[in-house]
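Shown below is the structure under consideration.
Complex shown without one protein chain; remaining protein chains in place.
Note that the chains take the letters A, B, C, D and E in the order they are written out, and that residue 1 is the start of every chain.
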Amino acid sequence: MERLARGTPMFSGADLAAIINEAALAATMADKDYVETADLEEARDKVRWGRAKKSRVIDEDDRKITAYHEAGHAFVQSVLKDADPLHKVSIIPRGPYGGATFALPEKDRLHYTKRYCMALLQVCFGGRIAEEMFCDDISSGAQADIQQATSIARQMILTWGMSEKLGPISYEPDSGLRDMVYIIPSEREYSEKTAEEIDSEVKRLVDQAYKKAKELIEANKDKLEKIAKALLKYETLDADDVKLILEGGELDKPTVSDLLAAERAKNKRPNSEQKGQ
Amino acid sequence: MERLARGTPMFSGADLAAIINEAALAATMADKDYVETADLEEARDKVRWGRAKKSRVIDEDDRKITAYHEAGHAFVQSVLKDADPLHKVSIIPRGPYGGATFALPEKDRLHYTKRYCMALLQVCFGGRIAEEMFCDDISSGAQADIQQATSIARQMILTWGMSEKLGPISYEPDSGLRDMVYIIPSEREYSEKTAEEIDSEVKRLVDQAYKKAKELIEANKDKLEKIAKALLKYETLDADDVKLILEGGELDKPTVSDLLAAERAKNKRPNSEQKGQ
Amino acid sequence: MERLARGTPMFSGADLAAIINEAALAATMADKDYVETADLEEARDKVRWGRAKKSRVIDEDDRKITAYHEAGHAFVQSVLKDADPLHKVSIIPRGPYGGATFALPEKDRLHYTKRYCMALLQVCFGGRIAEEMFCDDISSGAQADIQQATSIARQMILTWGMSEKLGPISYEPDSGLRDMVYIIPSEREYSEKTAEEIDSEVKRLVDQAYKKAKELIEANKDKLEKIAKALLKYETLDADDVKLILEGGELDKPTVSDLLAAERAKNKRPNSEQKGQ
Amino acid sequence: MERLARGTPMFSGADLAAIINEAALAATMADKDYVETADLEEARDKVRWGRAKKSRVIDEDDRKITAYHEAGHAFVQSVLKDADPLHKVSIIPRGPYGGATFALPEKDRLHYTKRYCMALLQVCFGGRIAEEMFCDDISSGAQADIQQATSIARQMILTWGMSEKLGPISYEPDSGLRDMVYIIPSEREYSEKTAEEIDSEVKRLVDQAYKKAKELIEANKDKLEKIAKALLKYETLDADDVKLILEGGELDKPTVSDLLAAERAKNKRPNSEQKGQ
Amino acid sequence: MERLARGTPMFSGADLAAIINEAALAATMADKDYVETADLEEARDKVRWGRAKKSRVIDEDDRKITAYHEAGHAFVQSVLKDADPLHKVSIIPRGPYGGATFALPEKDRLHYTKRYCMALLQVCFGGRIAEEMFCDDISSGAQADIQQATSIARQMILTWGMSEKLGPISYEPDSGLRDMVYIIPSEREYSEKTAEEIDSEVKRLVDQAYKKAKELIEANKDKLEKIAKALLKYETLDADDVKLILEGGELDKPTVSDLLAAERAKNKRPNSEQKGQ
Partner (left out) sequence: MERLARGTPMFSGADLAAIINEAALAATMADKDYVETADLEEARDKVRWGRAKKSRVIDEDDRKITAYHEAGHAFVQSVLKDADPLHKVSIIPRGPYGGATFALPEKDRLHYTKRYCMALLQVCFGGRIAEEMFCDDISSGAQADIQQATSIARQMILTWGMSEKLGPISYEPDSGLRDMVYIIPSEREYSEKTAEEIDSEVKRLVDQAYKKAKELIEANKDKLEKIAKALLKYETLDADDVKLILEGGELDKPTVSDLLAAERAKNKRPNSEQKGQ
């Protein structure tokens, strides 16, 4: 229950109520006597990212790309001590996404330190790097990661004064004004030369994080590959699964094929019972 | 039916209903007992691009330019393995277009890979290159292709981080903000120097694709010419027709002249029958 | 009638109805039993550019400038094989214009080829070049020509990829967006360096067309002068008149003075008849 | 009457009616039996620029500056053959202006030639140059002249293609668009480098006209001074007065002092008559 | 009364009525039988800048800064022959201002000459220079002066053609357009290079005026100090007071302390009288 609580930062009371309802409903539908953690997690994901598209026929190429991409995120998230710990990783498509890696913020953060930001950037790039290394091509699947990384790097430099070269100066328009006239994008207040320095610092930060993450993954190609293969086999891995894989262990849980077979079997039984009526 | 399904991505239920209606109507008008694939295809094209303008008197020069232009698209689409397969190519004018080449997406793509994007660019330029090579002039007919190619190349670089020089950085304004204030074009956030690098990378990608497509066509001038000539003769070619031409075969189907003659004959008969009444 | 049809591209049904009405009215006013081509042409021009200002007292200097200016357009239009053929040329002022040269598009063009565009540019500059060569001064009368030439040259480069230096890239904002937010002028997406290259290519195209047109006119000064003098004498010349002049023939039709004398005579007669009543 | 007609270009019917009314009223007020040209002129000026502020107490320094400033305009207007002829010059303040020089367009111009524009620029600068030369200081009184000269020079270059360096290219935004969205100032379409060339050409044209006008005035200092002194004495000079002065003649008309004295005398008489009743 | 009239330029009839009312009221409140000049002046200042904040407790540091600042303005205003004459200077805070120096325009100016503008700039900087020289620090108190000086210098260069380097060219957008669409800030029409030259000319003018004013004050440190000390003692000085000080005389009028003591005495008396009833 505490894991779920930590996994629902920023949820409103209404969101939480919806999660409980969804979970209870799902447990009832599955003829369970009590709501399990899995029901709550599934309900949480459904409320946040949309219903899992299990029925969607995923092309095998796309599925492979997704598996390596998410394995890249999950591996970096797991091993960087400055990052939030991994919560789970999945290649079940939800909404517009082919898969997702979830972190588990341990606490409400009052401050984002520079080290934490650098770790976030490396986690962002884990997906693209894995595609590059294992799929021999790169794809549009990194779009959201690239947007997030750019946004973090710019905030570090423009708002939080974390670039030594640009110094503790705010390069954002005055927030007071921005609130008042929020439909008009504020004109930047700095010169072209400063704009160049900002671009160059953003690039430096991003390249540094990309390089670090790439070195980390290159030194652990086999581990990332094991996570990717497990994802193709099990579709979803939680933090303990990933930990076991990283420590060289073997997972002992039903594969997607097992689950599908079981489901098919279960779906048949009621039918035969109905026939018997 | 599956071909049609694959050929109607993004169609709404209402669109699909309209297509079925149009096809049924057309079949009835033609005194058929059942709806044929051709009726469905024609109905689909009519719903999407407007009624075929067969009555429009096309200048022979324009018709020749269109035939080589579309043959250029169709040839590149057919032979590039990273591109979607060709569906059909036609020089029957619809709406503002003199002709059209249709691809048949094999699947819902979750990811656009860099190789797929490069193939798309080459298909785009196939038309202009064919005009240049066979018509000894270039025309405004490539306007939509140039827009599409520019848009793809910019997205590869600005959004998907597919330029090594510019790196995995998003050069688009924050999409969150853009949604909120979508009537105001966002000011770009990068410097002039970065803008120059973006222009130079867009040009590099476009030039590279143009050069590749040109080499491909130059090495297969005779094949493209055969497709163009078949278009002038038959007006519409489906994937099998083009395949046969590329393999050196001869098409065995009625020409436009045959069809016109048949139609004229058919139009006469009812009249004579009416006379007979 | 076909000439008139070709001379009314883009006219709406209402426009065409207005032309027929005007022509019928004019014919009735002139006590004709049937509507002549001249009535239809006059009606067409009146609907499109406004009533002919015959009563307007034109300064002789202005009249001379207009005659040489229009003769410049008409000469280039007549002799360039890539241009549309000349329809007629006139120095009767209509609306804000001192005179006008009309082309006769032979067909609905699906494509604008580069050669056609280059011919259009030369026709545009014919007027200014004639002023420069024969009037020893240049005037604001070329304003509309300069606007049209600039607009064509920019479209060739920005939209139709007709500059080898800038390549098959669209430098216009995405048309989709522009339609949606058409009241906001879109910010250009390219760098200053690209803007410079565009300016330089526009200048190159324009200078090239200007130079070609100037050479053409310089080699045929006598012919242009004959057209100008015929314009001063007859006010309006049709394609056949101009052809005759270019072939060294003499026009055999009433001059403006003849027409004015005839009109004066005609205006007197009814009066004397009325007196006779 | 023809002079007045030529002096009221662009006046509406209502304006002309107002002028006639004002003139008739003024003539009646002055116990005249008929309306004189002077009444019509005064009425025209009043309708156009506001009531003459004779009662306004003008500082002698300001009056001297105005006299030399207007004499500068009037002198250049009178002697440049490419300019419109002078109509009259006055230092009676009207509206926000201390004085005014009026030209008399001889005709409705269809074309503005380059030579006419260059003459206009020289007339504009006549005022400032005279201040510089005779008042040993320059003043804000040239603001409207500077605006007009800048506007003409820019139009010559941006719209009328009258700069050889920039060529027959339109540097104004498409007028079609501007009409449609006229509340949004259009973004310029050219590069910084072109903007520099435009600035440099505007400066070149302006400097050339300023230099020519200065040479003209320097060679005729005595004549300009005579006009200025006559203005201080008579307040208003018409074209004939100025011609006489330029030819070395002496004006023979009542001075301002004479007029004031006469007015004072006239104002007294009715009073004494009233006393006599 | 004439002094007051000259001190109320641009006042509306309603403003003047309000001033008379205020003055009458004040005179009545003070048991005077007639309205004195001082009542009218006080009323004028109150209507224009707000009620004098005598009760506001002013920090001694702030009061000293204000006294030297205003003494700087008053000194330069008094001694520069091209400037308007001083009217009065005060360190009584009104509205947002700690004090104020008033000039007395001698006349309605039709022209602002370059020399008058240069004198205005020097008066503007008198305050800041005095702070620098006597208070060993500079303060935000010069904000309004800096704005005014910048605005004058820009107008001299951009509108009045008073920079030889930039010439008689208007660098303001067309005022006609600006009036029509006044809510949209017009885009500047000149190039970056011209913008640099404008900045450099503004700086040159401002620096020149600052230097001149500084030399003037440095050569008269004792005189300025005397004015400042008199301000601290008497709070308000009129032109005659300042003239006397500059000529080395001694003021003979009640100090602030005298006035406060008198007021306190007066406030007591009515009370004792009331007690007596």
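The rule is short, and it goes like this: contacts are C-beta pairs under 8 Å (C-beta built on N, C-alpha and C of every residue); 3 or more make two chains touch, one makes a residue touch a chain.
Since this is a predicted model, take the numbers as computed values, not measurements.
Residue A:Arg115 is the one among A:Lys32, A:Arg115 or A:Lys266 that touches the chain not shown. Contact with the undisplayed chain is limited, among E:Asp33, E:Asp137, E:Asp222 or E:Glu247, to E:Asp137. Across E:Ala23, E:Cys117, E:Leu166 or E:Val202, the single residue that touches the chain missing here is E:Val202. Of the listed positions E:Leu104, E:Ile146, E:Leu216 or E:Leu259, the one in contact with the omitted chain in the full complex is E:Ile146.
Touch with the chain omitted from the figure is made, among A:Asn21, A:Thr37 or A:Ser191, by A:Ser191.
Take subunit A: the residues that touch the chain left off the picture are 107-115, 159-162, 167-170, 172, 174-175, 177, 181, 184, 186-187, 189-194. Summarising the interface, subunit E meets the missing chain with residues 56, 58-59, 62, 65-66, 93, 98, 125, 128, 137-143, 145-147, 149-151, 153-154, 182-185, 187-188, 192, 195-196, 198-199, 202-203, 206-207, 210.
We take it that only the chains that are shown with their structure count from here on.
Comparing the residue numbers each copy contributes, subunit C and subunit D share less than half of them at their mutual interface.
Chain centres here are Cα means. That of subunit A falls 75 Å from that of subunit D.
Between the Cα centres of subunit B and subunit D there is a gap of 64 Å.
Here the CA centre of subunit A is 37 Å from the CA centre of subunit B.
Multi-chain contact residues of subunit B (touching two or more other chains) are listed as 184, 187, 192.
Taken as a contact graph, with one node per protein chain and an edge wherever two chains touch, the assembly forms an open path, each chain linked only to its neighbours along a line.
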